[in-house]
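A single protein chain has been omitted from the complex, and every remaining protein chain is retained in its original position.
Entry: chain A
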């Protein structure tokens, strides 16, 4: 099977290890991965801050970049939610403003083909045990977009439970937002920081060594707070855990 990797701008620029891990994981499972170079960003920061028109070129660009692929896989739930929920809205608004159906067509062509990494593994490939080895204790934070907009449910946990050597510890209040929220973290910094504190108190309370998530934006926010506080809890993307094997174990970068 041949798929396109949608690395997303955050992973490309700040967390390349996650995108590399996604490539290695998928290749290990027999999938051929392409990285269409025309891709950049899904436009979520602009859209969610109120600059809808500013992300229209990115809707076109993203749809064009991934034309011709049945599966566009991305290790970022919030970007998938952007494409699935908001691209059609952006198209509908443009049509309502009498600017034609081009964006709706782009959204319709792209949206159903974009899948989040755990959806791809569990639903498309039909695997839960990906042959990973990760001898650490882990607690999992389900990011809001993956949890509520995509309904990822137990998929990430089922994948983690199948990892050899991994001890999975339940995160109290797991479904509560970590407080990132894109520009919310800047515009309402005090509330955002308070939400991170509470999330981290719960995570630290589990005694886990690793705080796992499937969205690096949330981990950027939580990881930045952890570093400032000097806590030893290590934020890590799910893809990096699943890519780790006994032959090629994960090493802190």
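One rule holds in what follows: contacts are C-beta pairs under 8 Å (C-beta built on N, C-alpha and C of every residue); 3 or more make two chains touch, one makes a residue touch a chain; residues count from 1.
Everything that follows uses one rule, which is that contacts and distances are computed from a predicted model.
The UniProt record for the undisplayed chain lists the protein name "Lactate utilization protein B", from the options "Lactate utilization protein B", "Peptidoglycan D,D-transpeptidase MrdA", "Indolepyruvate oxidoreductase subunit IorA" or "Cytochrome c oxidase subunit 1".
Checked against the full complex, the one of A:109, A:162 or A:220 touching the unshown chain is A:220.
Chain A meets the missing chain through residues 7, 9, 11-17, 19-20, 23, 33, 35, 37-41, 43, 45-52, 54-55, 57-58, 61, 86, 89, 96, 144-145, 148-149, 175-177, 179-196, 220-221, 223-225, 227-228.
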